[in-house]
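Shown here: the complex without one of its protein chains, the others still in place.
All chains are identified by letter, namely A and B, in their written order; residue positions are counted from 1 within each chain.
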Amino acid sequence: MKQAIIQRIFLGIVMITAVIILNFFLLHAAPGDVVDAMLAEGGGGDPELAARLRASYGLDEATHIQLIKYLGQVFRGDLGYSFYYDQSVTDLLLGHLPTTLMLTISALILAVVIGTLFGVYAALKPKGIFSNFVTVLSLFGYATPVFWLGMIILLVFALYLPLFPAFGIRSLPEPEHAVGRILDIIHHLVLPTFTLAILYLASYSRISRASMLDVLGSDYIRTARAKGLSETKVIFKHALKNAAMPVVTLAGLQLAQVFSGAILVETVFSLPGVGPLLYESIVRRDFPVILGVLFGAASTTIIANIITDLIYKYMDPRIQSIT
Amino acid sequence: MLIMRKITKLMSTLFLGITVAVAFTPVAHAETPVNGGSVVYLSSKIPSLNPLHSAYEVGLVTSQIFASPVRMDENNEIAPYLAESWEISSDGKTYTFHLAKNATFHDGTPVTSADLAFSFDIVLKYHRFGKQMFGPIEGYEFPDANTLVVKLSKAHGPLLLAATTPRQLPVMPKHIYGDAEEFMKQDAHKDPVGSGPFVIGDRKTDEYITIVKNENHFVEGLPYLDSIIYQNVADKTAKRIGLRKNQFQLARTDSVMRFSDIKEFSKIEHLALAPYEGIAGGAIVLEFNNRKEPLNNKLVRQAIAYAVNRSTLSNVLHGGYTIPSRSPFPATNVFFNDKLQGYAFDVDKANSLLDEAGYARKSDGMRFELNLIFIAQPFMPDFNTMPAEYVAASLKKIGIKVKLEPLQGFAGWAERSAAWDFDMSINWPGDKTDPAIGISRLYVCENIKKQAYTNTSGYCDAQVDEIFAMAAEESDIQKRTSLYAEVQDILLEEMPMLWMFDTPSLFFRHKDLFFPAYGTAENWDVMYWKTEQK
Partner (left out) sequence: MTQPNTPNSDQIFSSEEITSEPDVKWQDTFHLFCANRAALLGLTFVCLFILVGIFGPIVIPADPFEMVAMPLMSPNGQTLFGSDYLGRDVFVGIIHGARPTMIIAVTATLVTVLIGITIGAIAGYYGGMVDNVLMRITEFFQVLPPLVFAMVIVAVFSSHIVVVILAIAITTWPTEARLTRAEFLKIKENEYVTASRAIGDRNFRIITKIILPNAMPPLMIAITLRVGITVIYEAALSFLGLTDPDVITWGKMIGQSRDFFFEAWWTVTFPGVAILLVVLCIALIGDGLNDAFNPKLRGR
């Protein structure tokens, strides 16, 4: 077990290095660099100034030398310096990551919990109205573009029914009390979290419904029932645990995808998360930031996958996975 | 004639060598300014507080943190700021600045002539327009701590105008920046120390920046406001909701909304539109690659100019909030030639010019194909994507197929532009107040360089070069005006690029807020509430 984890971590490091190398070369093949972008944004410049800036940012060296230097830095725990932001990438990421993590994790938890409950409840009465509702919901969740949904939610719940703030992660001025500040942040996160969650809620309710039906029909549950356990106990103690497993597996696997969704949601709701930071950095060719974000995203996914595996192993794998 | 008055006033302070020694006093307005209060400005991202950073919004903050030697007043005249007076020698080669004795940086150190000289040097070396603005500076003399003599190798018209905003010449403390080697990579940019009316307060990267009144500001009685908050909001829908709900009291229209819906927002009761009446202008141009066939043919370039209905573009698609360009100089420029009218919309003429140039329509109705590079959405689509699409649809009618090539962000566009790898390009060069800084760079042969915003169109004409060179060194206002008028005539005829529309800045402000929309629209220390705020 321990050895397996160590092996996975080692593989993870190899993979992250590969991610960095591939994207480093991809980005350096892109037309234009950060000096072009910054001079053009200011509407001026001349070749001598451009050369001077490139030299001071270390962009005048050969790509492979830059790569080696960069990798060396990363292994020493330094993600480099953002030219556009005039600050270290680590600081920049630490400033932006909390928002994205809060959004992604709360949306995922919401989707997993509500989705599973929906699915389980629907599975208990497969022909009932609620079951049909879950089917329809999952169809719409699959078919709705998340940014489109976000725009509509924004208009309805921030403008026409002004219940929630339209942008940002906190009010200005911030509430004095620490509790007030936390509530304020939650208030700001409600709409984006639900927008992102609805999408995944739909697919999780569908999967858990299917897997619950599977489990309910299995010998294992039949045995439990035959043993005379109460229906509530059968469902919540035995069936639910197994039915939730594919959901958990999927949630772990989907983390990278949820991150993609978060980029769009953060854009629509103007959240100061990693998404907008990344988009702007790609457009501005601020390579250290892009690589830093990719590094962060890849490591998070790898860690999440390892954790998912552990959870998966912890939960009794008597029922075969569906993924 | 408003423009002529503007010129005379401006030039009298610029070139006649007179000593100006009026201390800058807060302007008397119809209303009495209320001291105090706070304004939330709807901002884009403010990535850094490096005063030479390229992002426009950074300049809006650093212009309040730093002060410049001189500034523009409400009549668009050059007024004292850090320099309480200055002299220009009659040959135009020596500038003497006398700094205010009570001026101090935020850390309490006095502002000295050494700081000013240091700032000139840094700007010359690291600013995008350093060379155009202060290129001829040869050396300095320091008669005392408050007097700086700047020596030039030749007369240089734009110098004083370039020193009117901290965006172009922030006076920076030498004792803070001077020790480090690389100016662009300094820790000091995190907490900049200037001598301006505000100091940096609370802030969170990518969320907001608060600036707070500098209690020890050297200009008596300023600033009026207690604080200004720059709130970053990325999404347009969210921006509009915030503006409707009075969460922002000041916003630049082009960053908030599309021109077509300014009218809608003008109806909101607590908002008022503040049209910019300053001297810095710019225009969206359709740049032609003059080296390449068929655009090396003047007739083709003229035909394209006739084929694009710029009046529809400005008056219908932009809702009348941009102005069809009439000349290579924006109409706000002091040297704008008022006699010029630009090219009319005339499809028949365009067709006959193309026939005359020898590009007959082929069997499919098309004559030839051109590509058009521009910066893709979501970057200011009214100035990029929309004109590009409009040009493509318009040129199709005269048999020119346009291949649109949107590029992601400035980097992609700048790279293609610098490589001269385009047929046509949507470009947005600002005039930077003086033609010698912002306009001549696009046309003179010497500036044909592998760099965006140089003369990337490859246009080259000895006569135009000569006129621009003479005008830059000319100190007689009338002569300078007539030189620039002449060059505008030539350029309009040659059409090295199509000047599509001027892009005046518009601000939405709260109706009770006084906003200084003159000069370079950055003197926010004189911004005030007309009524007491809760």
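Keep this in mind: a contact is a pair of C-beta atoms (placed from the backbone, for glycine too) under 8 Å apart; a residue touches a chain by one contact, two chains touch by 3 or more.
All figures in this text were calculated on a predicted structure; none of them were measured in a lab.
Although it is not drawn, the missing chain touches A, B when the whole complex is taken into account. Considering the full assembly, B:385 is the residue among B:76, B:146, B:325 or B:385 that touches the omitted chain. From the set A:133, A:147, A:164 or A:220, the residue in touch with the chain omitted from the display is A:147, counting the whole complex. The hidden chain makes contact, of the residues A:213, A:243, A:271 or A:289, with A:213. Residue B:240 is the one among B:240, B:326 or B:480 that touches the chain missing from this view. Only one of A:70, A:157 or A:259 touches the chain withheld from this view, namely A:259.
Counting over the whole complex, chain B has residues 236-237, 240, 257-258, 260-261, 264, 316-317, 376-379, 381, 385-386, 388-390, 392-393, 396, 403-409, 412 touching the chain that is not drawn. Although one chain is hidden here, its contacts on chain A can still be listed: residues 11, 15-16, 18-19, 23, 26-27, 29-31, 126-127, 135, 139-140, 142-148, 151, 155, 207, 209-210, 213-214, 253, 256-257, 259-260, 263-264, 267, 278-279, 282-283, 290, 293-294, 297-298, 301-302, 305, 320, 322-323.
Just so we're on the same page, only the chains that are shown with their structure count from here on.
In this assembly, the C-alpha centroid of chain A lies 40 Å from the C-alpha centroid of chain B.
Interface residues of chain B facing chain A in the complex, by the touch rule stated above, are 40, 45, 47-50, 53-56, 125-126, 128-132, 182, 184-185, 189-190, 204-208, 229, 231-235, 237-239, 241-242, 244-245, 282, 379, 407-418, 428-430, 432, 441, 449-454. Interface residues of chain A facing chain B in the complex, by the touch rule stated above, are 30-34, 36-47, 49-50, 52-53, 56-57, 81, 83-87, 92, 95-96, 151, 154-155, 158-159, 162, 166-170, 172, 267-270, 272, 276-277, 280, 282-285.
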